[in-house]
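The structure appears below as structure tokens.
Every protein chain except one is present and positioned as in the full complex.
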């Protein structure tokens, strides 16, 4: 699936719920159930300090595609991380760099990516883009 | 004349004029015409720095009475100094310390004695009172 | 206390009468900043509509009037905390600036190499980092008075730490994280026996408790206007004049100088020596108005009422399974901090925000307290005189609902 298709699917999943409570309940479920990162990555090297919640992120390149893993100590943050990983993991660096994050707005979660929220999510997203860019440069060199 | 009597006379002089222009004109005349202090006192030792205008003050005690001399580089300040000297010079330390400065209010000049005016007048007045107090202590000791 | 009285007060705070996400706002973030009554908001507005002017040294009417208004505000604040004289009050931007001023200026006066400063384990960063950084430069040492698991300072350790001869003691009156009311009068007395001056960080006490700096006998008392119903951008530093006289100025320029040449500068007298640059006259008048607002109330009753709010919150929260209070001193004030097993404070804060309840989550600028209790942060609800018992109920209900969702 393309990034766009995955995003559309997420928006559709969430659109089943009218009110925020149900949407957050779903996010929390997602956040709780997904072991997202190997314990060996939960270290200072992979830590993004968001002051309110902490985020760990790792990335690797396989067959021209980027695979992210990430985690957080806060479950809402973790739920959003899961959505982002779902969207970006297994995509090419170029597709990641060209993508649009409008879907978070559509499901009412955009505020969590505000630079003022200090939950580490925005820094994580920036870091993901940096990885994609670095991998792209590597590719181009070959 | 007592301090009170002198003050009343000043108030009467000023009450001839209805508007501030004439009162200030009179004050300026007074300020201009009175050489108030001997040049030898116009030195740093006798200087009260008022930031906007400078004031020099000297005091001596003769026959139980205090004689002040003072001066300023600004003529309005000098005019007010003249009034104060007229009121206080030649009075006993106790009378000076007990006196009331309401007459300045009555002639519309009270604002010049505001601590915020930084023309040196208030500091001068405080200094005059300190002199009076010091002289009084001297007297009492005898 | 009569709820009509509280509702009357509440009406003076228009911001409280609004909805967020379609729910009535329940504002329980008062330790971060309080809301402002109309009289304060209007005082600042009136100043700009009719009186605004740069002050000191201006001979014209507006400048004279504004100068007098500003100096009157100083007198009002001085009287409010029972300072010996108006010039013992220096207007600053707030607690943080006051403490930085002290770390720099009192630091220059008192701290030599290897000297020590004593603070407590529950200080706000603003009463920790300035000392730490100053001491680093001077190769000195920061002493920290520990606390027990309830968030109560260990006065025996305090005594032994005083024996190490710190040159300055700086202690919060009330902890912004734990709510602990420290026994500062006693602590000041103990320090004075060793001849050590004491700074009291009154950021969390001034809006809620009667302050008499002379009876406390503290050497310095610092506070922020915005935490006592006044506008942002203004606060105070009270100091005994003996100290203030001896201390070197902190910032330079403007009214704080006496005479200036390229070779040398002499400084103005108190309090101007410490007020560099154009003062924030509008905010100082707002602060004066906030003081008058507080003084217009029955302060004993308000204190009792605020304590009842806290009491109710504590009681109701206690029912929640897995909830642990952070800070359980017998003498507490103004706020309650807690964590719930298995629930991250950020998540809890995010969910109850959606229910209209504004609390603070995180380390509350007191990371060492979090380290001490081994937690990433707390949920903190803090109260002011306009909060109602019903709001406490809404808050607790919201916490319960959120906990259910998150567990």
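In order of appearance the chains are A, B and C, and numbering begins at 1 in each one.
By definition in this document, a residue touches a chain if its C-beta (ideal position, glycine included) is under 8 Å from a C-beta of that chain, and two chains touch if they have at least 3 such contacts.
In this text the structure is predicted, and so the values were computed from the model without any measurement.
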Original post:
Looking at B:11, B:28, B:97 or B:113, which makes contact with the chain not pictured?
Top reply: B:28
**OP:** Could you tell which one of C:6, C:90 or C:128 touches the chain left off the display?
**Re:** C:128
Subject >> Touch with the omitted chain, as defined above, among B:8, B:73 or B:95 >> reply: B:73
**OP:** Among C:180, C:205, C:280 or C:328, choose the residue that contacts the chain missing from this document, as touch is defined above.
**Re:** C:280
Subject >> Absent chain, residues of chain A that touch it >> reply: 49, 51-52, 111, 114-119
Subject >> Residues of chain C in contact with the chain not shown >> reply: 14-15, 18, 20-21, 25, 27, 29, 32-33, 35-36, 40-41, 44-45, 48-54, 57-63, 93-97, 99-100, 103, 124-130, 132-133, 142, 144, 224, 226, 231-234, 251-254, 257, 259-262, 264-265, 276-283, 346, 349-350, 353, 357-362, 365, 367-368, 371
Original post:
What chain B residues would touch the chain not displayed?
Top reply: 20-21, 24-25, 28, 51-54, 73-77, 119
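As a working rule, only the chains that are shown with their structure count from here on.
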Original post:
How far is the middle of chain B from the middle of chain C, if each middle is the mean of its Cα atoms, in Å?
Top reply: 46
Original post:
In angstrom, rounded to a whole number, how far apart do the mean CA points of chain A and chain B lie?
Top reply: 79
Original post:
What residues in chain A touch two or more of the other chains?
Top reply: none
**OP:** Hunt down the residues of chain C that sit against at least two other chains at once, touch-wise.
**Re:** none
